[in-house]
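Here the complex is missing a single protein chain, while all its other protein chains stay put.
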Amino acid sequence: MKITNSRYSVLILLVGLFINTNSIAQENDVSNYRMLFNFNTTKQHDNSRLLEVSFIARNKKDRKDKIPVYDAEIKFFNILNEDEVLLGASKTSQEGIARITLPENQQYLTDDDGYINFKAYFEGSDAMDEEEDEISVKNLFLELNLEEIDSVKTVTVEAFVLDSLGVKTAVEEADIIISVGGMLSNMNIEEGTIEAGEFEYEFPIGIPGDVNGDLTVNAIIEDHDEFGNVIQKKSVNWGVFDREFVEESNKLWSEVAPIWMYVVLTILLVGVWSNYIYTIRNLFKIKKEGKKLDLETEN
Amino acid sequence: MANKKSKKDSSNRRNFLKLGLMSSVTAVAGVSLVSALSQEEEKEPSGEKVRLLTPDGKIVEVNAESINKYPEAHVTSAESRKGIPNRKFVMVIDLAKCKNARNCVESCQKAHNLDYHEEFMKVQLIQDNEEASPYWFPKPCFHCDEPPCVTVCPTGATFKRDDNIVLVDNDRCIGCKFCITSCPYSARQFNWGHKDKFDNTDQPYSPETSVPAAEGTVMKCDFCPDLLRQGKLPHCAKSCPMGVIYFGDKNEDIVTNGEETVRFSELIKDRGGYRHLEHLGTKPNVYYLPAVNRQFPLERGFDVDEEIIERYKDVPYVQELKKQNKI
Partner (left out) sequence: MDLNIRKRELVKEFSPMMVRSSVTLKLWIGLLVAIIALGLVAFVIQVLNGHEATGMRDNVVWGIYIINFIFFVCLSYSGAFIAGILHFFNTPWKNSVLRIVEIITVLSIIVGPIFILLCIGRLDRLHYLFIYPRIQSPITWDIIAIMTDLIGCFIYLYLTFIPDFAILRDNSEDIPNWRKKLYKWLAIGYKDTPSQREKLHKITRTMSAMIIAMAIIAYSVLAWIFSLTVQPGWNSSIFAPYFIVAGLYSGVGVIIIAMFLIRKYLKLDHYIRKIHFVGAGVILLVISLLFGYFTFSEYFSRWFSHKVHDINLLNTLFNRYFWLFIIANYVGVLVPIAILFFKKFRTINSITFAAVIAVLGLWLNRYLIVVPTLETPYLPIQDTRPEFIQYSATWIEWSLSFAGIAAFILFFILIMRLVPIIPMSGIIDIEREQQRKTRIFSKKRK
């Protein structure tokens, strides 16, 4: 009995040791990856619409091991019931992202509730399955007004949808983020909710903007169930840039030195070198005198 | 009698077999463990290749685009003396979040084609006094407003631009090393001998990329102006997993670490930002936020190579840990 037990334990030990999950550093088998196919849409500030797909393979066991799918053709459709209108196609980049931009005047098929249905489709291949994703959004119009009302800088946001007759319907509720544009990124200054199609916000004092006092205010609705992403932005001269432009010159670290350094250096060098020249001139005089003497003695 | 002996013999044989089996199992286990460990240590030449999945289901490796590349226009040495107009770049480093991940060090080395020991961004372990708590201290060049290094350069090879950045022009540097001796933050390095990477003429040299370096000249952190011209964050700020490094423009008062974007003046005011060795009057442009309310215990930062831990052997805290055999 004892021997059998120890034999089993040995067998289990051996088996357990050979299955070493860390021993394989690189996966090259697609079947170990799960495909993540994410489709979203953004309405941009010039009212054009961006359709974007992110197509990435993630290791089933190591969630941090992500490989983007490159050069895969993604087709974008506008669907209504059985109709599929091809809006465009694009190939994924090295980051696994495929996008197309549709202009403002693009016509869409909308369903009865006013939603536009989009579909993104990847055809698949021998090794990879086909992928598709659908989203439904309403075409939201976001208007941003920047005015000084009673000498208070106010940001007013209006959000509405146009129905088939062109009548404005205010949006019930949507979270909105107001941000100011910076060189490298946008800085959020307020997160609020649009209620009954409107949102008002008092712009904070003290944001410098760029050197002319101009700044860009963004109003962004992010990842809304009904509207997707919507971005609107506007430039206004509300910056309080008051930094003085000090032209630094004549410092120790500038290209041009402090003036007194030039003066002192010139005085010293002129003094010393004029002495040298005086000395050398006298040497020449000595030489001349010597030569004269030589001539005299010769004669 | 004979029976007993044979029984004893067979049991001896069994014991012998058990012993042999156990030892062979241990040997196999040992080898497998060692191979697993050694494979873990086998570092991929990180950053040089990027793995992509093609539509046919094949995983391929492609050259990564993380070596400093040019924006469309090549900025010559003469042009690089004028800064990006209307900007005053500034960096804020949050010491409360740093856990010595060294992503900043490594991504900077990748981008500037540096060797293992050449570090434009160094991470030091500073313990201000015996009672103080030590903290990880990422240290790039501070791009001071009154730089002692620029003052002493005899040929003007290092210069301060209008956008606060201090650069080194490898075409003008004569290698006198006066700037290295006068920087109080030890931010500069010298290229002592010839390296093959200096002969790489794939891209023309610009002080804004610091690539390729030249023998007998000085090099240092350059705040990545080539990325800034494209509206991107420098490599260190971009790659920090904890968002420790904030970078931005003092003129528009906005700094970002890639995820958070905040007002620079508020960040400094609220979090008590300070500059290092302020009393020397160099007026650095890298601010530090004190290491309070740390997000991690300090020991997390010792999860690095032995050689790197050896560097900190003079810090009293590390000596304590060594005494307690914790490292």
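By written order: A and B. Residues from 1 in each chain.
Convention: a contact is a pair of C-beta atoms (placed from the backbone, for glycine too) under 8 Å apart; a residue touches a chain by one contact, two chains touch by 3 or more.
Since this is a predicted model, take the numbers as computed values, not measurements.
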From B:Asp56, B:Glu215, B:Glu266 or B:Glu320, residue that would touch the chain that is not displayed: B:Glu215
From A:Val152, A:Val240 or A:Ile286, residue that would touch the chain that is not displayed: A:Ile286
Missing-chain contacts mapped onto chain B: 117, 122, 124-126, 139, 148, 151-157, 172-178, 180-182, 184-186, 189-194, 214-217, 277, 280, 282, 307, 310-312, 314
In chain A, positions touching the absent partner: 252-253, 255, 257-258, 261-262, 265, 268-269, 272-273, 275-276, 278-280, 282-283, 285-291, 293-294
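Basically, only the chains that are shown with their structure count from here on.
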Length of the line joining the C-alpha centres of chain A and chain B, rounded to whole Å: 22
Chain B-touching residues of chain A, taken from the complex the two chains share: 3, 6-7, 10, 13-14, 17-18, 20, 22-23, 25, 27-28, 30, 33, 57, 67-73, 94, 122, 125-128, 179-180, 182-188, 207-211, 215, 239, 241, 243, 251-255
Complex interface listing, chain B residues touching chain A: 14, 18, 21-22, 25, 28-29, 32-33, 35-36, 39-40, 42, 44, 50-59, 62, 65, 86-87, 146-147, 150-151, 156, 159-160, 228, 231-233, 247-254, 256, 258, 261-263
